[in-house]
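First up is the structure itself, then whatever we jot down about it.
Every protein chain but one is kept in place in this view of the complex.
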Amino acid sequence: MSGLDSSAGLDEVAGSAPARVRIQSGPLAAPNGANGSAPRETGIGAVFEARDVSVHYGRKRALASVSLRIPRNRITALIGPSGCGKTTFLRSLNRMNDSVPGFRIDGQVLYHGHDMYGGNVDRVEVRRRIGMVFQKPNPFPKSIYDNIAWAPRNLGLKHGLDERVEAALRGAALWDEVKDRLKDSALGLSGGQQQRLCIARAIAIEPDVLLLDEPASALDPIATASIEELMHSLKGRFTIVIVTHNMQQAARVADQTAFFSLDSSAAEPSGTLVEFADTEAIFSHPKDPRTRDYVSGRFG
Amino acid sequence: MSETAFDPTAPLTPTGNLRRRRAFNRFAEYGATAAAVLAVAVLAIVIYTVVARGASALSLEFLFTGEPTGIGPAIVGTGLIVLVATAIAMPLGVLIALYLTEFAGGRADRPIRLMLDLMNGLPSIVIGLFVFGLLVYGKTQSAFAGSIALAIIELPLIARGSQEVLLLVPNSMREAADALGVSRWRTVLGVILPSALGGIVTATVLAVARAAGETAPLILVCSVFDSRGVSLNPFEAIPNIPVTIFTLSEEANPTGFARAWGASLVLLSFILLASLAARVLLARSRSKVAR
Partner (left out) sequence: MSGTTVNPARVTGASSVRRPRSAARLRRVDRIGDGVLHGICALAALLGVVTLLLIGYQIVHGAGPAISEFGLGFVTHTTWQPNFNLYGAGSVLFGTAVSSFVALLLGAPIAVSIGLYLSLLAPKGVRGIVAPLVEMLAAIPSVILGFWGILILAPFVQANIEPWLHNTLGFIPLFGPPQTTGASVFTASLILTVMVIPIIASISRDLFLAVPNEIQEGASALGATRWEVVRGVVLPTTASGVVAASLLGLGRALGEAIAVTQVMGAGSTIKASLFDTGDTLAGRIANQFPGAITEMHQASLYYLGVILLVIGLLSNFIAQWIGKRFDYARTMAK
């Protein structure tokens, strides 16, 4: 894959040594007046930059010291065994973890240079720009049309709603299957169709980023294949970050891949980033032994 | 679509119509909070009034003598009426609950539950009319008639509450007892009822708290208000607290009002304490079941 130009700075975190185990104490060490006053240099084409991000749920540390840059208009996959913080990290990218009790994040998450957890940041605005599709399809108990039109209506995008809905459904490769029954309940669709509906719902407001949390894990292989095809076509318009426990899927779909694993060297094991590189590199010549073990199927 | 053109690299502060939406959201949140505050405020005002005005009427004389100085006989009267009512309603309620959980097939289940729901929804004045026609018409009012009326009010509450607890008893217990060859009735008496006892008591306490405050049926079938002393005869009308409060409230007599506040304080304290006790019992039995 050709992620070469946007890979600037990625080598920093490629697994040269086991990821540092450090418990970040105190508030964000953010010398930039962390309310997005001036965009900081985050490298060419990087949408997200995570700097030494750690996540705690109450006392338990779920994620330790993750630093990585997510490039624009590419598909970045987060892979690794269950419980290693991949989903936690993903949900930290659109502040969906805020509602989890005891959630605390240390380090910085920069979005286009702005600190996402800074004081002035509006959560709702964050989610308008960074959309999410969940593991289990969760369509609203409304019609197909209303599912997609709901968020645009909220945003005041009332004109051209029909066209917007059609464009979203086309973008999700669902239009042909549902164009004659837009008024039917979305709950009557199959699992794969529902998930594509959720994707259409997310892209209808034209976000900047799409976060996909194991989008095909609840689907059969045929539906999975259609989702994967979709992602290639969506890549051009959105930056995509996808969590998947299926490494073949990552190999098929992603430009860059980040491998998360459990860091057991600390007193309490927590998830951490082990290696991050171009997908091809991760799979054919991984640098970290843990990565090698995982991708060769020896564990996980 | 130029409408959506927004600059993703702009700071993460509200764009587009978000400011207005956020203002509306805040308004809605304040509204919901205000509604909750209103409800709590009304509760506080009522309780405060009852306590403030009733406390001054409270005294030993008030609690132990009869009209016109105190409500002693009324307290005894309510106690008797509610006791008899509960003695009738509790066994029946538990038996009905047992029937629903242990014995009823699918066909009998729904009509019985419908019956309980309907009984629960009966206006208490209608229950009063019924008991009047049944026991008082052509005869005299009586505490027993009052007890029957209150029993009808208590029955669905006890039955439903007991049924809920009985359903919580794990089926594996019943199956194990069956496999051991233990007969149904021994299982029910020896295993199922004891483990559901906490919930049954809770339901009964809640039913008592409800029935103790019911006035409408008593007005029709056990309404007496005079300087009669303490009476434990259930076959005549005896003084009781709700009727006392009601009668005093309808007279335009300030000294009467003071006694009514006192009686209200006594009644309300009992009911709130009983509800609190039931809640504590419920929490305790829940933590036992959720092993």
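Order of writing sets the chain letters: A and B. Residues in each chain are counted from 1.
Keep this in mind: contacts are C-beta pairs under 8 Å (C-beta built on N, C-alpha and C of every residue); 3 or more make two chains touch, one makes a residue touch a chain.
Just so it is clear, the structure is predicted and the values come from calculations on it, not from any experiment.
Though it is not drawn, the left-out chain touches A, B in the full complex.
The hidden chain makes contact, of the residues B:191, B:216 or B:230, with B:216.
Which of A:116, A:144 or A:205 touches the hidden chain is settled by the complete complex: it is A:205. The missing chain lies against chain B, touching residues 21-22, 24-25, 28-29, 31-36, 38-40, 42-43, 45-46, 49-50, 91-92, 95-96, 98-100, 102-104, 108, 111-112, 115-119, 121-130, 132-134, 152, 155, 159, 172, 175-176, 179-181, 183-186, 188, 209-210, 212-216, 219-220, 223, 242, 245-246, 249-250, 257, 260-261, 264, 267-268, 271-272, 275, 279.
Although one chain is hidden here, its contacts on chain A can still be listed: residues 94, 96, 99, 124-129, 131-132, 134, 136, 138-142, 150-151, 154-155, 185, 187-188, 198, 201-202, 205.
Following the convention adopted for this analysis, only the chains that are shown with their structure count from here on.
Chain A makes touch with chain B in their complex at residues 35-37, 39, 111-114, 116, 118, 120-122, 124-126, 128-129, 154-157, 159-160, 164, 205-206, 208.
On the side of chain B, the complex with chain A involves touching residues 1, 3-4, 6, 8-9, 11-18, 21-22.
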